[in-house]
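The structure appears below as structure tokens.
Note that this complex is displayed minus one protein chain, with the remaining chains in position.
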Amino acid sequence: MKPSVKDRIKRQKLKIVISSAAALLLVLAALAAPLLVPNDPYRTGSDLIRKAPGGAFPFGTDNLGRCVFSRVLVGARTTIGVTFLLVALSFLIGTAAGMLCGYYGSVLDELLMRIADIMLAFPQMVVAIAVAGILGGGIAGAMAALGITMWTGFARLARSHTKSIKALPYVQAAVLGGKSGAYILAHHILPNILAPMVTYALTQIGTTMIGISGLSFLGLGVVPPQAEWGSMISEQRAYIQIAPWAVLFPALAAVLTILVFNYLGDAVMDYRALSKNR
Amino acid sequence: MKGELLKIEHLTASYGEEPVLKDILLGIGEGESVFLVGESGSGKSSLLRAVLGMENLTVVSGRVLYDGKDITAAGGKQRRELLGREIGFVPQNPAGSFNPLRRYEAQIRDIMGSHGLTWDPEEVTEILEKLDLKEGKKLLRMRPYEMSGGMNQRMAIASAMLLKPRILLCDEVTSALDTTTAARVVKELGMLCTQRKTALLMATHHLGIAARLADRIGIIKDGRMTELGDTDRILTAPREVYTKQLLMDVPRLGRGR
Partner (left out) sequence: MKINTPVRRLFLRAAELIIILLVLSFLVFALMYLAPGDPAEKRLTSQGIAVTKQVLQAERERLGLLRPFLVRYAEWLSGIVRGDFGISFKDELPVSGKLLAGLKNTLILSAGSFFLSLAIALPLGIAGAVLKDRIPDHLIRILSFVGNSMPNYLISVLLMYFFCIRLRLFPVIAAGDLKGLFLPALSLAIPLSSRFIRQIRAELLSQLEEDYVTGLRLRGVKESDIILKNVLPASLGHVLTILALAVGTLMGGSVVIETIFRWPGIGKLVMDSIKARDYPVILGFVLIMGTIYAVINLLADIAGGILDPRTQKKGE
């Protein structure tokens, strides 16, 4: 027999709790990385090169004798931090633009949506690689390169939600009652579009992480020696035959983190779909 | 009473918590026509769904017997072979019940093929003509989305009758049509069933339509069969207050128009 909607919602809630606990743990670990590292992640040592995992180095050491475990931890800070920052910026810019377009319409709407169309008419990674490449790498460059296309997703979503909420009778009543646009946006629109916007933001974390670490892997993002999973893998892959741990552990960390955030995003999305249909 | 083809025994069913059908008792004989009359949401469509075994409706207690066999929980192949071939169905929204983008010919071929019947265009056009649809060959090359509601409705009836079912279930076949067309379609359908000795179980909110064609009428309210009897008896000597109310809502009701 099929589980009832109630049971399915309950199960979805459990999924959200578990995955958000895992995500929180990852974020905390990333934040507390400087306190947790057993060794200095940047200290090189010619006598410590490519040591197998064990003892003082739980994940071994890399080609320059740096502690892989410490680097993975500090790398979490970079990867997760940059990802969060980029998603948050895209969220803010996109949501604001989308709300303004959706509420006021007219020329501004046309202009911004045309720009969004143009951005979406190109493959995101192609634009990102070209832009990051031209900007000459670096975290800011990589973020700008991904952000150029990323905000459009938020803007489109915020715009369509704003439009449908604006059409609701009670919002129309507020408009006719002489409330200012800013008041309605802040009191009626924003609280109502926040949930779908945050859900969308959650689903974007995994993709953004793949994008950021991918650019770093290509040397277009985080610049070595700063620890970041993508650049660590790129840096150490030449020695994978003799020191596979220096590649496999950051790889594992990246996959696990992306899995957790993707799972969380999916769980929240499914939950919202379920409770909407009830 | 004639031999019972379809028998519904103390059926209670629900979509979730609250039952939509409560202790329904009904038997339909070979070739007999029974109309279920009630307002929308009364449960008359749900009764048809229960007979068809639709997934989202859960039978809480009671049984549905077809030809003496319990089909309440029939599934898979058994159910599939029953549906269409033995128990025909004309849904409320006929256009939506066909793939909107496929030609009728292809869809009817599939329906017949699924039951091991061979496709004969002459037979189809003949039935369509009886339903007042000329140029059947041309219509068969059209797709549901290109047709009007009335045309789709008759296509649905034709495709159901082609399988020569022993009983035909119809759900509000008139709701998509204007009043004149509705009356005509139901009349044609009734004639077709009489000719072929097909039993008919039709759900409608229109007592006037039932009055003209039904052998027996069942009144359904809030999931209960409040009254069931021969058409004449229901029309001339209703026992329940609700039935009397329904009769009053039908203007100038007399048998034989």
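Letters A and B name the chains as they come in the text, with residue numbers starting at 1 for each one.
To be clear about the criterion, contacts are C-beta pairs under 8 Å (C-beta built on N, C-alpha and C of every residue); 3 or more make two chains touch, one makes a residue touch a chain.
Values in this document were obtained by computation on a predicted structure and should not be read as measured data.
Peer 1: Which residue from B:102, B:138, B:196 or B:244 sits in contact with the chain not drawn here?
Peer 2: The missing chain is touched by B:102.
Peer 1: Which of these touches the unseen chain: B:93, B:181 or B:226?
Peer 2: Considering the complete complex, B:93 is the one touching the chain left out.
Peer 1: Among A:128, A:184, A:227 or A:268, which residue is in touch with the absent chain?
Peer 2: In the full complex, the listed residue that touches the missing chain is A:128.
Peer 1: For review purposes, identify every residue of chain A that touches the missing chain, sorted by number.
Peer 2: The list for chain A reads 117-118, 121-131, 133-136, 206, 210, 213-214, 217-218, 220, 230, 233-234, 237, 240-241, 244, 247-248, 251, 254-255, 258-259, 262-263, 266.
Peer 1: In the complete complex, which positions of chain B touch the hidden chain?
Peer 2: On the side of chain B, residues 52, 54, 80-85, 89, 91, 93, 96-102, 106-107, 110-111, 113-115, 145, 159-160, 163 touch the unshown chain.
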